[in-house]
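Omission of a single protein chain aside, the complex is shown with its protein chains in their original locations.
Presenting chain A:
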């Protein structure tokens, strides 16, 4: 059998949770065009400077919505996130007047690929 890296694109809708004065999403991001791409453990291509999900808090809005650790965020509410700095990404995710963010994420799914190739 051979391994196929299949990229699944998913649309995830997260409803922000209000905690005191802040609206939180419940995950952490890493990456950006001003960061060092070689230290990203989740990217397949070590020159990829995109925004990745590095942690998902348990029980938070992101986990409920189906976001997984290692996902690459391609768009947030229609804004492109593949060529932004780290701070710009943070700002786009934490706009105070938005209660819902719609993310377009890419997930590298190795398990599914192996299963599919073995079944066929």
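To be clear about the criterion, a residue touches a chain if its C-beta (ideal position, glycine included) is under 8 Å from a C-beta of that chain, and two chains touch if they have at least 3 such contacts; residues count from 1.
Here is the rule we use: contacts and distances are computed from a predicted model.
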Can you pick, from "Large ribosomal subunit protein mL66", "VANG1 protein", "Integrator complex subunit 11" or "Origin recognition complex subunit 1", the UniProt name of the chain not shown? "VANG1 protein"
Note that chain A touches the chain not displayed via residues 24-25, 27-30, 34-36, 39-40, 54-55, 57, 86, 90, 93-94
